[in-house]
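One chain of protein is taken out of this complex; the other chains stay put.
Coming up: chain A.
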Amino acid sequence: EDLIMESEASATIIEARRRLLEEWRAWRSRVERDLADEREDAGLPPYGVEDDKDLEDAAVIE
């Protein structure tokens, strides 16, 4: 019986974590989309694109 309660408790925790993870990812994708829109309005490339380019260039030099 203890084992059943324990596994129910851990199932509840896992479910709660799954929900938190989904909420976080939903919030982040909303924010990242808004940021991309605002950067586009300002005539800028998406966030991080310049940095990736720098890294590619660095790799080419090597």
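FYI, contacts are C-beta pairs under 8 Å (C-beta built on N, C-alpha and C of every residue); 3 or more make two chains touch, one makes a residue touch a chain; residues count from 1.
To be clear about the criterion, contacts and distances are computed from a predicted model.
**Q** From the list "Ubiquitin-conjugating enzyme E2 1", "Eukaryotic translation initiation factor 3 subunit I", "Ribosomal protein S24" or "GPI ethanolamine phosphate transferase 3, catalytic subunit", give the UniProt name belonging to the chain omitted from this structure.
**A** "Eukaryotic translation initiation factor 3 subunit I"
**Q** So which bits of chain A touch the chain we can't see?
**A** 14, 17-18, 20-21, 24, 27, 31-32, 34-35, 38-39, 42, 44, 47-48
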